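Just one protein chain is left out here, and the rest sit where they should.
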Amino acid sequence: MVTTAENRVPEAAPPDEWQPRIVAFLCNWCSYTGADLAGISRIEWDPTVHIVRVMCTGRMDPTFVAKALELGADGVIISGCHPGDCHYQEGNYKALRRVHLLRRLLKDFGIDPQRLRLVWVSASEGVEWAKTANEMAREIRSLGPMRADA
Amino acid sequence: MADNGSPRIGVYVCHCGFNIAATVDVAAVREVAEGRPDVVVARDYQFMCSNAGQDLIKQDIEELGVNRVVVAACSPLMHEPTFRGAAEAAGLNPYLVQIANIREQCAWVHHDRGPATTKATALVNGAVARVALHEPLKAMRANVTPATLVVGGGIAGLQAALDITTAGNEVYLVERRSTIGGKMARFDKTFPTLDCAACILTPKMVGADRQPNLHMMTLSEVESVEGFVGNFEVKVRQHARYVTADCTSCSDCVAVCPVSVPDPFNELLVGRTAIHKAFPQAIPSTYVIDRQGRSPCMEACPIHQNAAGYVSLVAAGRYAEAAKLIRRRNPLPFICGRVCYAACEEACSRSKVDEPIAIRGLKRFVMDWEREHEPDPQPDLPAQRRPEKVAVIGSGPSGLTCAFDLAQEGYGVTIFEKHDKLGGMLAVGLPGYRCPRPILERDLDYIRKLGVDMKTGQELGKTFSLDDLLSDAPGFGFDAVFLAIGAHRGLPLGIPGEDAEGVVSGVDYLRTINLGLPQTTGKRVAIVGGGNTALDAARTARREHAEVTVLYRRTRSEMPAEEDEFADAVAEGVRFDYLTAPIEVLVRDGRVSGLRCVRMELGEPDASGRPRPVVLPGSEHDRPFDTVIVSISQSPDRDWYGNGSPSAKPALAFTKWNTLDVDPQSLATPVAGVFAGGDVVLGPATVVESMGQGRRGAEAIHKFLSGMALEGFTSHMPPAQPGLGFEERPYLHSPTYSKMERLPRAEMPKRSVAERLTDYGEVDLGFTEEEAKREALRCLHCGACVECRSCEAACPPKAVDLEMQDEITTLEVGQILVATGYELFDSSQITQYGYGRYDNVVTGLEFERMLNSTGPTAGQVLLKNGKPPRAVGIVHCVGSRDEKYNVYCSRTCCMAALKFAHLVKERTEADVYEFYIDMRAFGKGYEEFYQRVLREGTTMIRGKVAEVVPALGQNGSDPHLLIRCEDTLIGKFREIPVDMVVLCSALEPPKDAADIARVFSLSRSPDGFFLERHPKLDPVGTTTDGVYVAGCSQGPKDIPDTVAQAQAAAARILTLISRGEVTIPPIRAVVNEALCGGCKTCIGLCPYRAIHFDSEAEVARVNEALCQGCGTCVAACPASAITGAGFTDAQILAELAGILAPVG
Partner (left out) sequence: MKSPIADPRTGPLAPGVLSKSERELREAFLADIKRVPGAGRLDQCIQCGTCTASCPVSFAMDLTPRQVIAMFRAGAIEELLESRTIWVCASCYQCTMRCPADISITELLYAFKRMAIDRGIFPPKFPVHVFATTFADMVQRYGRNYEVGLLIRYFLRTEPWGMLRRRRDGWALWRHGRLPLRHDKIEGIADFRKIIAKAETFDLPQENVEREKVTDDVGYATIGK
């Protein structure tokens, strides 16, 4: 397999170099289980991503994202079940709607909307979760710290 | 043990042996945790999940007053219940526990100690901050309905159903096909014991049939599932079987069914009748009729004649039955067999293969046969005589049909006909060479036999009026009237000179000839117009020995005349001048002497969609003619209305085309009791369309006279969906049809042209019996059942019910087992193996059917040409273990291949070759079976087959196949000649697996099969509580493993039933009514409709039994009035703050 950037876990940086902090909200049924599967399969992903468990992405109040960014996160991932497969039928569709709107608001506030990422990861997609985390970490590293945006 | 008051948090960091400790510095994490606010104790320990570990927690709760617990360990999906249980055992509410996942989501996925430890510390911080805000929650208990739903009647579903019902509980077994038994019912012998599959399966099937609390629902599918574990509400659709439970399986119906369609049970290798039982030991043993909607021919016909039915009966040589079938819906079969424009032929599915069936010709054949063999057919007399009387004005097709239908209902019907010959347009409009008088008489006679009184010489507006009909005067006194006076007035051209002698309208001309009235056709006749009437007039004029020229103002492609008619007209010497129109009739001595014409060219399309003809300036020219027949259109006569029309209001209404204005559904005029149909309403229409209107009129009059509302009509419906034809018919996509031979359509034999012009004898001669049968055999039976009702007649217990409808049942069950099995990979995708292209390349299932004694070859191994094979090649891994198709191994094929090898050796003299990559003989007795097959002399070649190619042998006349592979054990390329190739194709999930998953809330693994909760520890559970999977729906497996899983699932189901109740986690939404503003935003968002609005209190309320805890409403509430118990805003934000707090 060819090495691509998304599978490469970066080496630990020297202590004084800035490390991003990324918060990921994962739905219990699909994405959290998928992330567990990545762990069982020992697939590496970036340690700057911290997972918060919710039952469903429909629970995602947009203020959580704002609050996370305010409290020090440099990026936020929201990950749920694939459309049509939500354990609670439609929660992920509502999350999708809210994220669309939220992105526009973030832009108005001068925050790069790339700092918010919405993905669908199913319970058997450990590899996809790892790729997502790594890609996001790479993206945030290139965007720099949140403070830089404001 | 206080769990109120200020939080006293205990933090426990697990080493998990080296799993966590090797990467995360657990001691450091513990140290940092110790210093966090509200933390009274922090420990680290080797294995927190062990008894000793749990005791640590319990002790701290009891002795240190810990009232909040954080465990930093493996995933909560693993051990959250364990630690909740430990807390509960020590008297602490189990929901005051929070897990931080520092194993699956930390230690196992990061390799640098520093960042991993930092992250673990952050996660623990988050958990600590969160748990401080946890409140004690109480779990709900719900009852478990003891009934169970099992989806799928294969061996998995069957076994589970038997186990559950034997334990004394109810099971609903829902199976999509007409019989239970699944794929196993199709096998011949099973490995490794070579048990006959049916022998071990059928006792279970019969057992299921007899089990008192096992409710079997075959031909059924689950449409929706609502509810939660212990309390599911399931909607099941039972498709109509069309045979009731009175069926005794005598199979008399099969003998009379004229249809043969490819049999899916036998992998489409052989045909079966539409009414059938899937296989002899099918359970339920009731027969079933295969109906794929209505045939397109029946759909398209305005009177819904059963074309497919009588065509099938002709093919079977059952002409008397065909005639009866035709007469059931058609009072004018002889006429239609000659002149109908055949919408059925236009819709015929056969046109997708080659050409449509000559349905009209076949109908004519049947009726001619009846005339010869059954000269006096009797109609079914009505069941009851009704007192009401109905008058039908006009004896054309619509009037006759209306009269016929009403007479069959038992009404007294009188037809009033103006001319002295009955038949309307059929008598006065159709020339004799298309529709001879004796033919029409036969149809009229049949209608008379029903007691219909037909009066000639009675003209509406002259000898009687509409008022008379409705009055009580003797000879009248009718309760309803159907006006069917047709459209007999030819439209004039509107050019000067049109009133000269020798200019006549087409309809008038034809009427004169048909009624035998005196007339003179000249020597040079011009026909103006391009429709069927124009051509009828043209060909009639030819028979009157004239030179005939048709002048048409557009071109051939815009002419509305039928193709057949046009061809006949040309053959008979009619000349056609296109793009020509007359502008003046030239008159000499009061008689026509010619036409002044102009030439036209085609311009933009007009209202009819055809290009508008535009006059070419300066193109005037004169043509000599002595007779001009104007045949551009007809309209109904309106003169009669002036004389004695009903004086009461409301009166009849007319449109601007002089047709009667009626209600389009009921054909009712504004006058009560007076209906109208046919050409008088439609304008000039075809025979069968008018008949359809007559039928609708009869239905409307019957409703009117019975006092019913004039709605809900079932006769003369337009086709349900235009083009419901080829694409919708499943059989037409089978390989059988794609390789079908192209056969020409039967050509109607005709009289020679020279002969034709001598008289008015029929031009078409009709098919011979041989021609008719051959043509009828081309029918594809695209709708399967043709509704001939032969089975209905032949069934002794009268069990056939073609009016049966689908039924939707709602079931209440506590748990659901999904055992929907597998489908076979489509081997034609691997084109290099030649499946679907070469004869004698078969799939495993096809081979099973061949080996099975009830299959297409009665258990013999035979090639397509009927001979036994000299050599057979069995190919492993077709579509499995292949990145291009399915990556997984299908597990059963190696053993099935060995079984095939054994059976071929047993039943034939053939050499057997097996082409494998690995030999997977992993089960009990499997390796021994492999040894046995090796001893029998099958040649094993280790090499995946690269391609199968056809060969012709040394002298070019011995067609067989060559299998090419590398024999990897000797490292050489080999080409093995064989007669037959058996492909062991992959097992795949069913094509609609995604839809099934959605209905039951199942996840799927990457290979598409349903996802189990844990691959090792929970192979039959799913992430949806109360829903289980078993058998091949979870992944490919053989029968022993399938039965084991089925019994495992049954055990799980019985566990919950015996407990009788289930605990529902208290993760739920609660509305704070004080804050709720009544905006109702939340109501529509809930997918479970768990929130309702109390309009008195003007607040929203959550039904805690229905709420599943997704939190959508919590996030949506603008007033933050809804709390998500266990996942409150405050808790989540605290967790965020804890994670993101600055390090160090």
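Order of writing sets the chain letters: A and B. Residues in each chain are counted from 1.
Definition applied: a contact is a pair of C-beta atoms (placed from the backbone, for glycine too) under 8 Å apart; a residue touches a chain by one contact, two chains touch by 3 or more.
Note that the structure is predicted; figures quoted are calculated from it, not measured.
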| item | value |
| --- | --- |
| Identified contact with the non-displayed chain, of B:Arg964, B:Arg998 or B:Arg1101 | B:Arg964 |
| Identified contact with the non-displayed chain, of B:Ala343, B:Cys795, B:Cys877 or B:Val999 | B:Cys877 |
| Which residue of B:Arg328, B:Lys455 or B:Lys944 touches the chain not shown here | B:Lys944 |
| Missing-chain contacts mapped onto subunit B | 111, 832, 877, 881-884, 917-918, 942-947, 964-968, 971-974 |
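We adopt the following convention: only the chains that are shown with their structure count from here on.
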| item | value |
| --- | --- |
| Whole-Å gap separating subunit A and subunit B, where each centre is the average of the chain's CA atoms | 43 |
| Complex interface listing, subunit B residues touching subunit A | 75-77, 101, 103-106, 108-112, 114-116, 118-119, 122-123, 126, 994, 997-998, 1001, 1003-1006, 1011, 1023-1024, 1067, 1085, 1087-1088, 1108-1112, 1114-1116, 1124, 1127, 1129, 1132-1133, 1135-1137, 1139-1142 |
| For the subunit A and subunit B complex, residues of the former touching the latter | 9, 11-12, 15, 19, 21, 23, 29-30, 32-33, 35-36, 38-40, 42-45, 47-48, 50-56, 58-64, 67-68, 71-73, 84-85, 87-91, 94, 98, 122-125, 130 |
